[in-house]
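A single protein chain has been removed from this complex, and every other one stays in its place.
Each chain gets a letter, A and B, in the order it is written, and its residues are counted from 1.
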């Protein structure tokens, strides 16, 4: 380690709310999202660099957008080597080992649901900590959870799946709403965060098992 | 209202240049742009969440990009609940009522032209207020007007219509240029802003009625 600026020795409060368990969970969420990005890159037959870009974008993109919008720059994901390194490693492992990754589809979906809950909750807390209005903080928390996947899909010219598939964003929004409600009452932060993450996780898993989805528009088919 | 930080009780000068009439116009522009975003979502048969995302992106995206680029974070559209709430409401109304929205096509085009003029002018003023060079301020004013629609089109994997259709961006640029010229002479801000917005509105309406457009490249057809 060369530079020893405090920013990345002590990440800002709200990102990783203290404790190495939470840092580990945050990095695990980054890794799982990065695998989802790399898997899309493999599907589109990108080269190893393209697969790694999609891994990093999917792994840290949601937090990057949130931090740029609230003015927390440089973003937490760039304030240190941990997040990008974890995402790059997940990308390389997926690139070289993707037949094995394919067999891990179910555990990856479960980890992805856990990462969604964790990111939605920590993103909401960070936005509240920066003084944003609760309605906006909940939307930014949701965006922290879904933004990486949206950027991933944009980079391969697909309409983001979160805009038209199962109950994914709503689960993130529910977790974020729990944090906002707890902040308003006010209740102690840690149990509220756990409840929010658990609610998001449970909704997402239930939606996967039962095929829940939101109503779709019944408009005319696209002309293009 | 829970938090009472001054940022969203007193939005920064330049965004809404004082007076509830201007705030109302700004919110009306957001609503009309949000309807255009939601209508694209309906066309692509997104679910209700996707339609709302496109509404918010189209309604506040141009101002978000401008504010992030000039360092005015958190952006005006996120500093308070008004803008996102208006955009979400416009998205939901469009989702549930889109056959009715379709019959409103002409008034929506007129409001859209008004929103374009308003956003181009207020975006230019804000950029000048942050000390940017007049050439750059005019471009950022134009971007405030057209950015939301560009993000909307990117999210559904379309080439932004503003890059290849009728005289839309040039109208925004003309309105922005009036503000820059008035700032340079200098002339009083309010009548200059009105003149710029009116010029943009008139150019856009004339372009719609007469089918004006810019010259296109005569190059080889796309290979892809």
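Here are a few things to note about the model shown:
Here, contacts are C-beta pairs under 8 Å (C-beta built on N, C-alpha and C of every residue); 3 or more make two chains touch, one makes a residue touch a chain.
As the structure is a prediction and not an experimental result, all values here were calculated from the model.
When the omitted chain is restored, the residue from A:59, A:80 or A:182 that touches it is A:80. For the chain missing from the display, the contacting residue among B:85, B:157 or B:195 is B:157, taking the whole complex into account.
From the options A:46, A:108, A:197 or A:214, the residue with contact to the chain not on display is A:46. Residue positions on chain B in contact with the hidden chain: 68-71, 130-136, 139-140, 150, 154, 157-160, 162-165, 169-170, 183-184, 213-224, in rising order. Not every partner is drawn; the one left out touches chain A at residues 1-3, 5, 7-8, 41-51, 53-54, 56, 64, 68, 73-75, 78-81, 84-85, 95, 98, 154-158.
The working rule: only the chains that are shown with their structure count from here on.
Overlaying chain A onto chain B using CA atoms gives a rotation of 120 degrees, to the nearest 5.
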